[in-house]
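Just one protein chain is left out here, and the rest sit where they should.
Labels for the chains are A and B, by order of writing; each one numbers its residues from 1.
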Amino acid sequence: MSFKSYCFKKSLWLFHFGGASCNNCDIEILDCLTPKYDVERFGMVLVGSVRHADVLLVNGSINKKDKPRLLEIYEQASKPVVVVAIGACGCTGGIFAEGNTFAGPVDKIIPVDAYIPGCPPKPEAILAGIVKLLGKI
Amino acid sequence: MVIDELKGKFTNEIRDTVIKNDRRVTITINPAALVSMAEHLYKTLGFRFIIASALHTRKGFEIYYHFSLDKPGLILNLHLILDSKKPEVESLSNMFEATNWIEREMHELFGIDFLNHPNLDQLLSEGNWAKGVYPYRKTFKSNGETKK
Partner (left out) sequence: MSKQTLIPIGPYHPLQEEPELFKLYCDGEIVKDVKWETGYNHRGIEKLSEKKSYDEVFFLVERVCGICSTSHPFAFANSVEEIGNVEITNRAKYIRSIIGELERIHSHLLWVGLAGHFLGYNTVFMWAWKYREPVLDLFEMISGNRNSYAMFKIGGVRRDIENNKIPAIEEVLSLVKKKTDLLVGAVMDDPVIHARTKGVGVLTKEDILHFAAVGPTARASGVDVDVRRDDPYAAYPMVNWKVITAQAGDVFAKAEVRLLEMYESISIIEQCLDGLKKEKEGDIDVKVKHIPEGYGLGRAEAPRGEVFHFVVSDGSNSPVRHKIRAPSYTNISTFKKSCVGQSISDATISLAAVDPCYCCTERLAVALDRNSGKRIMNAKEIIEHSTQITNRLLKNV
C-alpha cells in the first residue's frame, strides 16, 4: 500500500472553496451533510481550514480576484490533497466563461483529480464522484 | 397627485416627464437639481430608494435613479444625462447610506465621478480589472483595450 492511498484510507476531511459561483453547488455540497444524504457516516466532514483537509472541493467559475487566493489555498493544503472540481462552472466555466473577469476554469489554475459536472450536480452525483475517485486512488 | 406636486415645485428643473402608466413615471431633470429633488422625495414624500442604473449611450452617460413609493406601487425614475467627456454628478451618499455601494459601482464600471462621496474607493474591481478601465462603457473591448 502506498503512502498516498494510506492517507486516504480512512475518513476524509473536506475543505470547500466557493469561487464566483451562483452558490447552488455550495448548497448542494452542504446538502450532502444533512440527514437525507449524510456523508458523515463515511467519516467525511467539512473542516474550517484547508490545512486539516484531505480533499479540496472547488466550485464556481474562478474570477481574477479569486485566482491568487485559490493558488494560495492550494499551497497551504497539506499534501497529498485531492482536488475535485464541482459543477459546470468548476469544470469549464459554464455560462460565465465569456465574462470579462473570468480567469479560467479550475484545471487551468491547479491540478484537478476529478470532475463532477451538472448545474448543479445532485448530491447523489457528488457522492458518486467522490466514491469513484477513492476507488481510483 | 405626487407627480403634479413635484412638477409645481421643481418647474425649472424638470426637462421632460413621461407617464407610462400610473405605476411607472420617468422625470428627466437637470443634473444640478438631483440632490434637492432626491432629498424632497426621500424626506418629505416618503419615497424609498431602490437602485440607480447607468447607461452609456449616444447622448452620453444616462443615470436612472429608481425611487419607489410603496403604497400605490409607484416607481419614479429620476433620469439625468451627463456629458460623455467629463461625467460627474453630486453624490447622494451624504444624505443616506443606500447609494453608497451603487455609486462606487457605477464609478468603477462606467467611470462616472460622484462629487463629495464619503468613500469612493474600489468595491468590485480590485484584482478583477485595472483602475481606469471601465468595462461597461461601449468603448470597452473584451481584450482589455479601449476603443477610440
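The criterion applied here is as follows: a contact is a pair of C-beta atoms (placed from the backbone, for glycine too) under 8 Å apart; a residue touches a chain by one contact, two chains touch by 3 or more.
Quick caveat, the model's predicted, so the values are computed rather than measured.
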Partner chains on view for the chain not depicted: A, B
Option from B:2, B:35 or B:75 whose C-beta touches the chain left out: B:75
Residue ranges of subunit B at the interface with the undisplayed chain: 23-24, 42, 48-51, 53, 55, 64, 66, 70-73, 75, 77, 96-98, 100-102, 122-128, 135-136
Contacts of subunit A with the absent chain, listed as residue ranges: 1-3, 6, 14-28, 30-31, 34-36, 46-49, 60-61, 63, 65-66, 69, 73, 94-96, 98-102, 119-120, 122
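One rule holds for everything that comes next: only the chains that are shown with their structure count from here on.
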Distance between chain centroids, defined by C-alpha means - subunit A, subunit B (Å): 41
Complex contact set, residues of subunit A against subunit B: 63-65, 68, 100-101
Subunit A-facing residues of subunit B, complex: 126-129, 135, 140, 142
